[in-house]
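One protein chain omitted, others in place.
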Amino acid sequence: MADSLDLVNRDPNSLNDHLKVQFEDVFGEPEGARSIDCVWKLSYTCFNCWLGLCYKLATLFYGICIAAEWGCEFAMIAFYHIWYITPMLRVCEINCAVFKKLMETCMGCCLTPCCEACGGFFIYFKK
Amino acid sequence: MADSLDLVNRDPNSLNDHLKVQFEDVFGEPEGARSIDCVWKLSYTCFNCWLGLCYKLATLFYGICIAAEWGCEFAMIAFYHIWYITPMLRVCEINCAVFKKLMETCMGCCLTPCCEACGGFFIYFKK
Amino acid sequence: MADSLDLVNRDPNSLNDHLKVQFEDVFGEPEGARSIDCVWKLSYTCFNCWLGLCYKLATLFYGICIAAEWGCEFAMIAFYHIWYITPMLRVCEINCAVFKKLMETCMGCCLTPCCEACGGFFIYFKK
Amino acid sequence: MADSLDLVNRDPNSLNDHLKVQFEDVFGEPEGARSIDCVWKLSYTCFNCWLGLCYKLATLFYGICIAAEWGCEFAMIAFYHIWYITPMLRVCEINCAVFKKLMETCMGCCLTPCCEACGGFFIYFKK
Partner (left out) sequence: MADSLDLVNRDPNSLNDHLKVQFEDVFGEPEGARSIDCVWKLSYTCFNCWLGLCYKLATLFYGICIAAEWGCEFAMIAFYHIWYITPMLRVCEINCAVFKKLMETCMGCCLTPCCEACGGFFIYFKK
């Protein structure tokens, strides 16, 4: 089942593109302010190690449970939408279609003649 | 009766296209934050299992009853609209058609001459 | 008398096209949320059975009476419109036609010269 | 006298085209909501029978009297319009024609120069 999963590009729908957490996205020394080379290298290594370690541990302990939980949640949402909300929306659409016809008839007989009569104000713009 | 039912594409009218509940629509790891491969795979499997299980159980227990219930509901709506609302709308249209003629006659003799006279204000726009 | 009735296309004037009450118009499962095949099939069958049953029973018991009732109603409406409202509308039109001539004469001699004189304000828009 | 009457097309001037009272104009079953064939046929027959019966009885009892009454009414209206209103309208038109000449002269010498001078405001719109 999980064979079809793409392990390289893990965000095909670009959901979390705003999460820029790499070293280059966070640190940068401009011209004129330069730390010692080895300090900069060590900072880079430290940042990446701790980022990877913390994230991997957190996902190891909690990731799978959270995924299962969200599975149930989305199943309920899907069920609720498919079997309850969508049909109700259809009922609403049917009633609104009738109300729309009624409104069109009323407006057509009350408002249109007035507006067309007042339109005589612009008689000289006729082409 | 159910033989004509398309079991592959179950939403030919795109009613629930807004329901994006697949793993790729919900989770995504950007560059720089990567969990261990087997954790990611297991999350994927868990999410899909629980999603499928919950949804299948819910539909198994409630789906058929809900479908039957909506069947009755829509039968009543259809009956009410066909035999009551549509004829009433026709009566309304007939009366409005007369009222519209009356309005057009009145507006045509009261408002139109005034507006056309005032329209002389724009005499230089005549083409 | 009823021989000329088209039993296949029962809505030649598209009066109730807004009534979309078929299974495909109400239910639809998107990608990712799929119920068991037999559940989906059974839902389809149940929905259609109950829809058909309820509607057929309702029309069987009430349809014919309602049709007869609307027949009387529309006969009265037609009689009232043909023999009373339309001639009265004609009287109204005759009087309005005279009143319109009077209005046009009055407006033409009082309002039009003023407005046309004020129209000189737009002399540079002359084409 | 009544020999020249067209008994087939009884509304040559389309006075009552808004009166759509046939079965197809009032009832219509869309796809998915179908009553039993014989119910639909019987509804059609009932609607037409009652519509015809009520209308025919009403016209039989009242139609001829109403026609005679409208005959007198329209004779009076015609007499009043031809011998009184139309000549009075002519008097009114004669007086208004003089008043219009006077208004045009006055407005032409008082208001037009002012407005045309103010029209200089739009000098850059000159074409």
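Letters A, B, C and D name the chains as they come in the text, with residue numbers starting at 1 for each one.
Throughout what follows, contacts are C-beta pairs under 8 Å (C-beta built on N, C-alpha and C of every residue); 3 or more make two chains touch, one makes a residue touch a chain.
This structure is a prediction, so every number in the text was calculated from the model and none was measured.
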| item | value |
| --- | --- |
| Visible chains in contact with the missing one | C, D |
| Positions on chain C contacted by the hidden chain, ascending | 75, 78-79, 82-83, 86-87, 90, 93-94, 97-98 |
| Residue numbers in chain D that touch the chain omitted from display | 1-2, 5, 7, 10-17, 19-22, 25, 51-52, 55-56, 59-60, 63-64, 66-72, 74-79, 81-84, 86-87, 90-91, 94, 98, 101-102, 105-106, 108-110, 112-114, 116-125, 127 |
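Note that in this section only the chains that are shown with their structure count from here on.
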| item | value |
| --- | --- |
| Set of chains whose contacts include both chain D and chain B | C |
| Centre-to-centre distance between chain D and chain C (centres being mean Cα positions), rounded to whole Å | 20 |
| Per-residue multi-chain contacts in chain D, two or more chains | 19, 21, 25-30, 32-33 |
| Topology of the chain contact graph, where touching chains are joined (line, ring, star, complete, other) | other |
